[in-house]
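Every protein chain of the complex appears in place save one, which is left out.
Chains: A, B and C, in written order; residue numbering restarts at 1 for each.
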Amino acid sequence: MPAPQPHRLTEGGLIDRAQKLRFRFDGRTLTGYQGDTLASALLANGVRLVGRSFKYHRPRGILSAGSEEPNALVELRTGPRREPNTRATTIELYDGLDAASQNRWPSLRFDVLAANQFFAPIFGAGFYYKTFMWPTSFWEKVYEPAIRRAAGLGRAADAPDPDHYEKANAFCDILVIGAGPAGLSAALAAARSGARVILAEEDFGLGGRLLAERYEIEGRPALDWVDAAEAELEALPDCRIMLRTTVVGVYDGGTYAALERVNDHAPVPPEHEPRQRLWRIVAKRAVLCAGAIERPIVFGDNDRPGIMLAGAVRAYVNRFGVAPGRRAVVFADSADAFRTAADLADAGIAVAALVDARKISSPATQAEAEKANARYFAGAVIERVQGGHGVRGVTVRTADGEAERLECDLVAVSGGWNPSVHLTTHLNGKPKWSERLSALVPDALPPGMNVAGAASGQFGLSACLAGGEAAGAEAAQACGFTPKGRSFAQASSECDAASPIWQVANGRGKAFVDLQNDVTVSDVKLAAREGFRIPEHLKRYTTLGMATDQGKTANANGAAVLAGVTGRYIGAVGTTTFRPPFAPVAISAFAGHHRGPDFRPARLAPSHQWAKEQGAVFVETGPWLRALYYPRRGEEPQDAVNREVANVRNNVGVCDVSTLGKIDVQGSDAGILLDRVYANTFSTLAAGKARYGVMLREDGFVLDDGTTARLADDHYYVTTTTVNAVKVMQHLEFCAQVLWPELDVQMVSVTEQWAQYAVAGPRARDVLQAIVDPSFDISNDAFPYLAAGEVTVCGGTPARLFRLSFSGELAYEVAVPARFGDALIRKIVEEGAAFGIAPYGTEALGVLRIEKGHPAGGELNGQTTTQDLGLGKLLSAKKDFIGRFMAARPALTDPSRPSLVGLRPVNREDRLRAGAHLIPKGAEASAANDQGYVTSIAFSPSLGHWLGLGLLTNGPQRHGEVVRASDPVRNGDVEVEICPPCHIDPEGNRLRV
Amino acid sequence: MSDRTLRSISALAGIAAPGRYGKTEGEPGVIISELAGLGLATVACRKGQAAALSAKVKQAYGVDLPASSHVAQGPKAKFIGYGPGQWLAVSESLANETLAGDLMAKLEGLASVSDQSGGRTVLRISGPRARDVLAKGLPIDLDSRAFPLGSAATSAISHIGVQLWQADDTRSYDIAIFRSLTESFWRWLTASAAEFGYEVAPAE
Amino acid sequence: MSIGPGSAAQNGRMRYSLASLLANAVSGNRNWKPLWREPEPKPFYDVVIVGGGGHGLATAHYLAKEHGITNVAVVEKSYLGSGNVGRNTTIVRSNYLLPGNLPFYEWSMKLWEGLEQDLNYNTMVSQRGVLNVFHSDPQRDAYARRGNAMRLHGVDAELLDREQVRDLVPFVDFDNARFPVRGGLLQPRGGTVRHDAVAWGYARSADSRGVDIIQNCAATGFRIGQGRILGVETEKGYIAAKKVALTCAGNSTRVAALAGLRLPIESHSVQAFVTEGVKPLIDVVMTFGAGHFYVSQSDKGGLVFGGDIEGYNSYAQRGNLPVIEDVCEGGMALMPVIGRLRILRSWGGLLDMTMDGSPIIDKTQVDGLYLNAGWCYGGFKATPVSGFCFAHLIAKDEPHPYAAAYRLDRFAAGRVIDEKGMGAQPNLH
Partner (left out) sequence: MRINCPYCGERALEEFTYRGDATVARPTSLDPATEQAWVDYVYFRDNPAGLHEEHWHHSQGCHSWLVVTRNITTHEIIAVEFAGKGEGS
């Protein structure tokens, strides 16, 4: 049976008392209402102690009512959905909510590490830089683990995030950020003009401060005005209101990142719905109406549960119908904050005193005090706080130096307000100091942004309404719309300039500047003493402002204290930099759909479905999934590969090579372009013929290789390696568009259009004859090695046929429109059965080419030259081509460069491994003797032992020499014999039969 | 010899079974159908032939080649600009490879034509929430003021290149994607459409 | 009680030790001294170092300590450590591939290992291991080639299989991934170092040896006579110098241009990210092999991570959304347990990206003007050795053997040090 809500006011507030919600905190079952936050519900249940602080494990409560909260961080949810460091002040209460306090052991009330605070003098700012140095090895073994265990507040989930996240794009003329009075007015003015408007609001209701205050607009409760505004905006066709949506970052080109918490107010997201949605909003203009954040006053033990920002106190009383305490003291240095007294009194909460830090006593505030029948202390401060786990009383130092103790369980503090300038600085703008407000206000703004309301330093309600409207209208105008007439709503509440006291001098107890990171006044003093005298240094040395709240309630006070101890004018000490995100964002949200198998799309080859049916094992190659090998039942991988290779050498095999990049290059100057991008010549290639080619980068190293067929005088069919397909296409387009725009060349990728199969092996022609329509003669005379042409297959299907061989066997590549790819592979295998055909995968493909000594991936690594690869003879001396000049530099042609060799183990049983380094025989394995490395290896079923390709200093001159293949990371060290790269049919007779 | 002939299959075969998916309450927010058998070909203008090509296309296909990324609908085929001097020709009547053949014959010397009919999957995405689904991947403003009927765009959705054009004045869009990426695209599309409830219609 | 070796003349400056910590604690920490003075520039120095980042301050430290050159100023345009030394992801390692790099970075590891003693400052050198996971056989072989190169240079390297990786980082997505993890290359001695402390520690030591560290003092020009450097124009006036040394990281081309030099460098921005602090989750430094993501956990509990550079020339020291999304996609693909951790801050730094991805430590065509630049996204780990070798070059006018390959003329000659094989395209390195 959950307890009643002892601190819930009998009436008032924007909560729905009809909807009671149950929730758990540290295992205790409690209740709250729809419309509560976890924080307001905890307070309603009289829970004040909600967490322990970072360093000293001090008891902490709830300071604020918004996303600036430094203290009330909890672990929300459990198991894989556990969310550490969740602000109790922003999480909407839902039925079944489960939260736990953090950073305490064994319990929240009794926490062993609370002992830390007694060592505070040692654990002062940066103490760790000065010790833990001896002995060196102890840092990793002893000190660091201890520090790491103590640090960090909550615990991360222990399993993958089970929820679904997504991203979305939105476009508008005007983005209004924040839906308080300024934001609503801005949105109204903008939307009325006909502009497309998005109004983004972090909270789950519109109104901003108006939800928390008892203001009036046009003589009626401000909330009526909010309802009317909402209704009108809803009705306007081009206005979109996005609740629970925080604009977290400003980026170039009017791009704004916003996080929509779609289902954070549900125990788990409903089926088919995401938990959160990351919006990328592109807006021509933005109006920032993010309001202002109240700042505390720094005094001794100012971190005790029950000490709360005055604005938050009003929010809990007025919006949530909660009594944050029974007997309150209001401590502030501006008239406006003392309104809190009236709100409390009217809610039936006793107000013990108004402690007014301003030097001269204020009749208005005096009156406030009398109305609330509270005592009034002018020119006074709170000097001490009684109570550990919660405030029990305070000691006031009066103007005439008397100390007076007051009973209370709630202290409402206000040291003034800081405009929320954060989003104005994301594009490097720096805010400027306002003397009038004693706060930083926006200065240089991101292009297209303007600021209104409290965010711009307009603190009066009328000013916010007018300012918002003006900014909205201005933005509309800038987008080419004509704003309708202005309304100039009049409102209660104006406010005076601030003269903050920042901190209570010589108080007692720890005076916290940054509550979450436990940075105290003495830390700031120590830092200054050690030379960290500007905010950026102070921050990094003390961690002030580096916690999850990014110092929203701490930075200003930090600068003030620093100014004090360094005897400088606060306006001159400067500030740290605000960076995105405005409020922390889950990594999942930025990843959206792209995780697990959907991290990146997978390109599936035309034969994929068929290969799956054959039980193929697939491998990722670049963006593609390719069949690695096709194991038969019970067959070991190596055996499968051996069989596939042998079958190509002895009978015939088929392999899907569709993943190669394929480019149709057409136009009367196509040949000229290819001559300029390839090291060798293509303009001389006869139509109906294919040729192997190499292209270089402009710096002279090899970029890519492949075969190109000339299908007609003005039509080449270029193939690239699978991995470089996109790069090469871009390169060709650069050459055609930028370097030689005068050429008549058109190119388009046809990689997807053609399903291309290599049919290789002595019986290849027999198979192809059954596929290619009889009208085409593919005999050796009619269609010799390196012939290419357009044919039809299987009764009329258009196809391209090439006599190419990567395997060194009699081989063809046949291509059909991809929609026939599945049918063709089935047909080839069906027709090939008679000739013993078997599919082979990329593994066998690799073995075959290594047996032939063709360079590929392992050798084309961007660090090699044509000469390194034994392709030097391809370089044409007759023409300029990309990379020609730089390729001629001595360093690239130096004969001692590691160049391509074949390798075979001296002891034929030995296994070779790629990545092993080549060391002269008898020399010790050391850097000095490192002469190259093994680039590719394969077990050659044809030869019955392992084979390799390698790059070796002076390689070609060293055939016959024996060297060590040293592989320390795999404890391998075998002797290998240097030989020519090609092991099978060096004369190339087989592929010409 | 019809038994020798090759059967064309859709990249969606075995992936997209017709039916109702995702949220089941109410009308489906999104309807997805494949446009199978279209003729698809890229047409790239030869150097200095722009005027001649336009004239020829006008005469042969009854459309003015769009100078920007727009759709020009003709009786036999539509031409969609996807780059300077480049168009994707799409046709129902001149199905599959026949379109490319027809274009090659008619535009000889004026344009470089490549058949693409085998290499693309074309989907029609319609229904009241079509735009909302696309917004989850497409970084382009589809509001009718920014993307009026007849507009086309080449972009990327979920790391997958797409060519997209508005099919008709109802909010339905045709999307062409590379055949090899069809399954990955489908995973994104269905995940994104689920919250609105979607219907997979039989291929047209 | 301190058992650290009493490092050279800490003149006046108080030593740090548990003892001094306790002593000061009792006296209310009132007696701590500033780590560095705030001097006005003198009219003349033997050496003026332009750029008060890690490399500039380390250079000052080693000039004084190794070569006895103490009439030195470090002029810094902003606050000390405001540059990349204060914004990098703190990874130190020597897992390089090419002979031009390996001995250099390994010497840096050795210097890190003794740095706390050398500086009498705890820079929190944490040798927790650097693990690069791989996802395919070709990638494994490439890492084997690298690991073997390391071993041949006497650097520690271990090639791990999938199960050994699982033992180290059980939370990695082994089962449901687009690019399954097949193993990894581990350098056990690699790790992290508290970045700011490196700047402060070197500054404190250099200052204590008499070096003037002058903040908010940008170099605005150079005086050159008959091809020889005469001094530096700064925001605080002209400073004459026998020798001027540039350590301006991301701004190298701008500053070098003031002396009429043109460099094989582009400036690029790169972002980094930190999450809310959590209890210990990941104990090594890890990089993803199928995307752009690397991560370590700071002692404060935040996951510090990053990915690819922005990819276009920039001096803005910030980034845009595509990279943030790309990095988080990589993170979720590699270790989906971090999904609900929240990023609390992102920031950017400014990189000198060279045409081969490797740095430059060399003289220039201006006599007495020395250049230390082009550290790309990997110069933090080099801070000690860079300062060490640069000091040697400045003092002796000849390159230190470890840095012998980092000459400017290597580009013209084609002796590039291109670890990735990407060619003259800075944003691909």
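Everything below uses one rule, namely that a contact is a pair of C-beta atoms (placed from the backbone, for glycine too) under 8 Å apart; a residue touches a chain by one contact, two chains touch by 3 or more.
Please read these numbers as outputs of a predicted model, since none were measured by experiment.
The chain not shown here makes contact, within the complete complex, with A, B, C.
Interface note: of A:267, A:447, A:895 or A:988, the residue touching the hidden chain in the full complex is A:447. Only one residue in the set A:312, A:423, A:604 or A:736 touches the chain that does not appear here, and it is A:736. One of B:82, B:165 or B:185 touches the chain omitted from the figure, and that residue is B:82. Contact with the chain not shown here comes from a single listed residue; of B:13, B:51, B:105 or B:156, that residue is B:156.
Where chain C meets the chain that is not shown, the touching residues are 251, 253-254, 257, 262-267, 311-316, 320-322, 355, 411-412, 424-427.
Chain B meets the missing chain through residues 44-45, 50, 68-69, 81-86, 139-140, 153-156, 161. In the full complex, chain A makes contact with the omitted chain through residues 251-255, 280, 282, 427-428, 447, 698-699, 726, 730, 733-734, 736-739, 741, 745-747, 880, 884-886.
Just so we're on the same page, only the chains that are shown with their structure count from here on.
A straight line joining the Cα centres of chain A and chain C is 23 Å long. One finds 32 Å separating the Cα centroids of chain A and chain B. Across the assembly, chain B contributes no residue in contact with two or more other chains. Counting partners per residue, chain A has 167, 280, 594, 597-598, 600, 602 as the residues that reach two or more other chains. On the side of chain C, the complex with chain A involves touching residues 2-4, 16-18, 20-22, 25-26, 28-30, 32-36, 38, 79-82, 86, 99, 102-103, 113-114, 116-117, 120-128, 135-136, 138, 140-149, 151-154, 157-159, 173, 176-179, 185, 191, 194, 196-197, 200-201, 275-281, 290-291, 297, 299-302, 316-318, 320-321, 324-325, 327-333, 336-347, 413-416, 418, 420-424. Listing the residues of chain A that touch chain B in their complex gives 164, 166-171, 196, 271-274, 280, 282, 593-594, 597-598, 600-606, 609, 624, 664, 666-669, 714-715, 742-748, 750-755, 793-798, 816-824, 827.
Put simply, chain B touches chain A in their complex at residues 1-2, 4-11, 13-14, 22-23, 42, 44-48, 85-86, 96-97, 111-112, 114-120, 135-141, 143, 146, 158-160, 178-185, 187-188, 191-192, 194-195, 197.
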